[in-house]
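Supplied in structure tokens, the structure appears directly below.
Showing subunit A:
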Amino acid sequence: MSGVQLSRVTKDFGPVRVIHGVDLQVDQGEFCVFVGPSGCGKSTLLRMIAGLEETSAGEIRIEAQDVTHADPADRGVAMVFQTYALYPHMTVAQNMGFGLKMNGHPKAQIAAKVAEAARILKLDPLLDRKPANLSGGQRQRVAIGRAIVRGPKVFLFDEPLSNLDAELRVEMRAEIARLHRELGATMIYVTHDQVEAMTMADKIVVLRAGRIEQVGSPMRLYDDPDNRFVAGFIGSPAMNFVAGRVQGGQVVTGAFDATLPATSPALTEGRAVEIGLRPDALTLTADGPFRVELAENLGGTTFAHLRAPSGEKLIVQTGQRLDPAGGGSVGLTFDPAHAFYFDAQTGQRLR
Partner candidate 1 sequence: MFPRPIQTMSPAAQRTYKIVLPIMLILWLLPLLGVAMTSVRPSGDLAAGNYFGIPSRLAFENYADVFRNSPLAQYLWNSFRITIPVMFGAVALSCLTGFALAVYKFRLSLLVFFMFVAGNFVPFQILMVPVRDLTVDLGLYNTITGLALFHIAFQTGFCTLFMRNFIKALPRELIEAARVEGVTEWQIFWHIVLPLVRPAIAALSVLVFTFIWNDYFWAMVLTTGASTQPVTAGLNSLNGQWIAAWHLVSAGSILAALPPVLMFFMMQRHFIAGLTLGAVK
Partner candidate 2 sequence: QSRVLVFNSNASDPAPKAAFEQLVADFEAENPEIDVQVNTFDHEGYKTAIRNFLTADAPDVVFWFAGNRMRPFVDAGQFMDVSDVWAEHGLTDSLSSTLSAMTIDDKQWGVPFTYYQWGVYMNRDVYAQVGVEPADTWEGFLANCEAFKAAGIDCLTTGSKALWPVAGLFDYLSLRTNGYDWHMQLTNGEIPWTDDSVRAVFAEFEKVLPYVSANHAAIDWQDAVSNLVQGKAANYVMGNFAVASFKDGGMTDDSLGFMSFPTINPDIPRAEEAPTDTLHIPAGAKNPDDAKLFLAFAARPDVQTTLNAALGQLPVNAEATVGDDPFLQAGFEMLSTAEGGIAQFFDRDAPPEMAKAGMEGFQEFMVRPERLDAILDRLERQRQRVYAQ
């Protein structure tokens, strides 16, 4: 089996376990993104794959080979750091060729490989510059170039774009996506940017507290989250949740006066549930019991912050303009098919 394969991988920092037995298969050529709240172990997991952190237990295989305890250099991986980690005293060309040079590759071969990588990344005019004389985006490109040169089986990225400003981020995002298409290499990418995860990934891995919550394609996670955590984490603004209960084959909630059909067999009588509704699945109507607390008019879109009679908060995305200071009451309608149900205790999705 090729690609990267983690089996019951665990990491302890002293007495603290930060990765709790993760199983994951990243296929050959796939673009896999790790997301999750800060401190959930994304970087740690990535660094374990790179070999920069010892693996406490479990097994890591890269292209079917067991590399659990291999030296980073022997794993056939390349890593791009958030801080670029370019050697400041070397030119761009030297930065890219350094690893090859240290491993005793002949000069001509190094030059050829560097030239090839520079061509791919359009770095040719910069080859003689020092990193200090490059812009943030250029530096990031060099860091990627350095990874490409060694022809690794797996590319690892740890929040590579988070130090760039918004505009450059968009540009580099496209660059990396293009690279992935061109090289066809396996890539594992850590980010906490919604947009990056949604737009770049073939497969998103949602982590929480050292455990995998769900793995799947971006739209799969958006449309069909396994649990309340994933549902709330993916999508911006976040999904609204209101408390409900299954009564007489219907889901009843204090937030709306409407009842919803219990579409799933898991919605057993009397069960306490949370109903999830995405802000864009809700539509404002003229009159109703929802107080408008605040409206954020962004021009084309407005986010209305509503307070339900039950006291729960809801955010609605609408094209209408509202008074920013809020005030007034509105009604809400939505297609019951767009409602998600979660167990109130476990947060598991009730399908």
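Criterion applied: all candidates are chains of the complex that A comes from, given by their letters.
By definition in this document, contacts are C-beta pairs under 8 Å (C-beta built on N, C-alpha and C of every residue); 3 or more make two chains touch, one makes a residue touch a chain; residues count from 1.
Everything numeric in this text was worked out from a predicted model, so none of it was measured.
Looking at 1 or 2, only one should touch subunit A in the complex. Which number is that?
My answer, from the options 1 or 2, is 1.
For subunit A, which residues are in contact with candidate 1 within the complex?
Residues 50-52, 71-74, 77-79, 81-85, 87-89, 98-99, 102-103, 146, 150 of subunit A touch candidate 1 in their complex.
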